[in-house]
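Structure record follows, encoded as structure tokens.
With one protein chain held back, the other chains of the complex are shown just where they sit.
To keep things simple, chains are lettered A and B as they appear, and every chain counts its residues starting from 1.
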Amino acid sequence: MKADRYAEIRQDCILAFANQPQIQAKLGYQHIAVTGGTGFLGTWIAETVAALNDEHQLGITLNLYARNVNDWAQKYPHLSQRNDIHLKSQDVRSSFEFARNTTAVIHAAGIPNNRVHSSDPLRVHQTTVLGVNNALEAATQLDNLTRFLNVSSCLVNGTPDRSGGLTESAYFPIPCGQLHSVYAEAKRAAESLAAIYRSQFRIPISTIRPFTFVGPYQELDRPWAINSFLRDALTGSEIRIHGDGNARRSYLYGSDAAWWTLAALVNSGDGNVYNIGSSAPVTHNELIKIIRECIGAPLKVNLNTAPSQDGRQDDLFPETTFTAKSLGVIQTCSLGQAIDKTWRWYSSERDSRRSL
Amino acid sequence: MTLRGKLKVAIIGSGNIGTDLLIKIMRSEHMICTLFAGRNFNSAGMKRANLLGVTISDRGIEAIVNDPAICDLVFDCTSAHAHIEHWAILEKLGKYVIDMTPAKLGVFCIPAINAAECLNGGIRNINMITCGGQSSIPIANAIAQVHNNIEYIEVASSIASRSAGPATRHNLDEYIETTQDALQNFSNARRTKAILILNPANPPIDMQTTIYAKIANPDLPAIHSAVMAMVEKLKAYVPGYKLIVPPTIEGDKVITTIKVLGAGDYLPQYAGNLDIINCAAIAMAELIATSNLTSEA
Partner (left out) sequence: MTKKILISDPTLRDGNHAVRHQLSRESFIAYCRAAEAAGVPIVEVGHGNGLGASSMLVGECSLTDDEILSLSRANLINSKLGIHVIPGFCTIKNDLVKAIEAGVDVFRVASHCTEADITDRHIGYIRQAGKQAFGVLMMSHMTSPAILLEESKKMESYGAEAIIIMDSAGAYFPEDVTERISTLVDGLNIPVGFHGHNNLGMAIINSVNAVNAGATIIDGTIRGFGAGAGNTQLEVLVAVFERLGFETGINLYKILDAADIAEKEFNPVAPHVSPLSIVSGLAGVFSGFSKPVGRAAQDYHVDPRDIFFELGKRNAVAGQESLIIEVARELAALNSVKDS
């Protein structure tokens, strides 16, 4: 059962980097450090690197830095026991050093879980701001650094007050001094720090801004719409949609998210920002329809209607023309496929928990 | 075993509890803090420890694994979850551990009640229960000395909202369950219940705990003298411990209220809840330190 799951993930990764020989070649023999390496993105990067090395003998090494690496190592031995993947226990709030041979850094440490944004905003702020500072400091000591990729967030753009996709240069005001904007503000500060190190210390820095991702390795307890829908469908509960169900989001599958990130590592330009996300939005209502089709069973759905706020369209998804053109990437996994894969992953997780 | 006759202690966890313990240890004649280990050099506790000239590390438990001789006793001020892993390591290294988390792996310890037992029989993991437990259980135990078949004991603590950090808030359930278990253990009551209230009043309130005991035909004078004797024992290691409402009969229950004023070492005085569990831990460590000295002499 387990082996099948990982075999499917391997196929997803292979599909994501198929027909991309140039990017693959540039990734060859890189020594990549990933902070926040055991998170969703880091884990998918590990899967992708493992696939690249096994399929194309690229000789990439990966150092994953994270606060608690033991749980991950135990959970995913198919990754942790490989000799091209190394785990390093490190809290990025404390200053640290990268391995001397590191050629590229993906700084993905951060706390996107919005429960923690509420409960421990200080840790969120420090992990983001001190974290990027310490990672940049460590990067200045590297002899062979070719790229420092700062993983930011789509939230730095602010909350859109109009419909349509967000370009990298779009911005909307963020209220100052509000607890719920701590994460966005910290990510903005992190982008500023990255700009400072690029300009003042000539570090080759570029930025990616993730939108919503989906797939195995995602934690379903995160209160984001797609997680709630999947979880409620999984438990056979009624799915409750906040608002009228017309809010639109887009979802990029883990293998594409990881491959786009690796593409940015070798194809991005200094100071540039790239949206990472699907440019094909769906409303919550449409998303539920897709989940229903995938499960093949009826779902109880209820609109948990809040009075609509001045009737505007609630949209959060990227415009990815710049990313696609400059990085040379495409979305290989459709939303329907992504939901199907994610659904089966969580069903088997649930079953294996039950059998315990 | 000892450095200039002092017990070498390490603190893991650089939050409020760990840092306040450090300040208290600095005053001790029998202990010296040889390691203060956390995860983050930028934390306030780490900076304070550094200023005090204590060896600091951001490697957590690994700092001890890498240099086992650095200490004889470890205060674990991390989390219940982390303590499980820590104890597995520290047990192998043969360290004394005073567990400040509600992990419940070791022996429940209230110095005023069972200090001696905790030192005997090769016990190496001493669990300090919870702040509410340290303040209320001695009273419950004193009442139980008079009435050995208490039907029900309940303890309700209110603490200043500002003294409850993110970890306390996150672990409310563990707080309640551990306090209830220990309460049962030290009072033999048939049923026990623990309640915690966070009070946001500004300026912050002092920690206050009320102990309710349901007893058929209570012997109030005997309860009174047992409680007063217990309060004296507590005051020996928790200077800010104070009886506010002495045992009083109300309907079918005996009610006692106590207040704990913190020492104000690293934390403000209103954080009596954090102070009392630290005072209790220090009392135990001092006993271990002095018994070692005795055995060497």
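As a working rule, contacts are C-beta pairs under 8 Å (C-beta built on N, C-alpha and C of every residue); 3 or more make two chains touch, one makes a residue touch a chain.
Predicted model only: the values in this text are computed from it and were never measured.
Q: Going by the contact rule already stated, which one of A:68, A:114, A:246 or A:272 would touch the omitted chain in the full complex?
A: A:114
Q: Which of these touches the unseen chain: A:57, A:74, A:169 or A:235?
A: From the options A:57, A:74, A:169 or A:235, the contact with the absent chain belongs to A:235.
Q: Please pick, from B:47, B:193 or B:235, the residue that touches the omitted chain in the full complex.
A: Per the contact definition at the top, the residue touching the missing chain is B:193.
Q: Any idea which of B:57, B:79, B:163 or B:210 touches the chain not displayed?
A: In the complete complex, the chain left out is touched by residue B:210.
Q: In the complete complex, the non-displayed chain touches which residues of chain B?
A: On the side of chain B, residues 152, 154, 156, 158, 161, 166, 169-170, 172-173, 176-177, 193, 195-202, 205, 208, 210, 212, 214, 244-245, 248, 250, 253, 255, 257 touch the unshown chain.
Q: Going by the touch rule given at the top, which residues of chain A touch the chain that is not shown?
A: These residues touch the chain not displayed: 114-115, 117-119, 178-180, 220-221, 223, 228, 231-232, 234-238, 240, 242-243, 304-307, 309.
As a convention for this text, only the chains that are shown with their structure count from here on.
Q: Considering only the defined contacts, which chain A positions touch chain B in the complex?
A: Going by the criterion above, the answer is residues 67, 70, 89, 91, 93-95, 119-120, 122-123, 126, 130.
Q: Over in the complex, which chain B residues touch chain A? Could you list them?
A: Interface residues on chain B, with respect to chain A: 39-43, 58-59, 62, 85, 166, 169-170.
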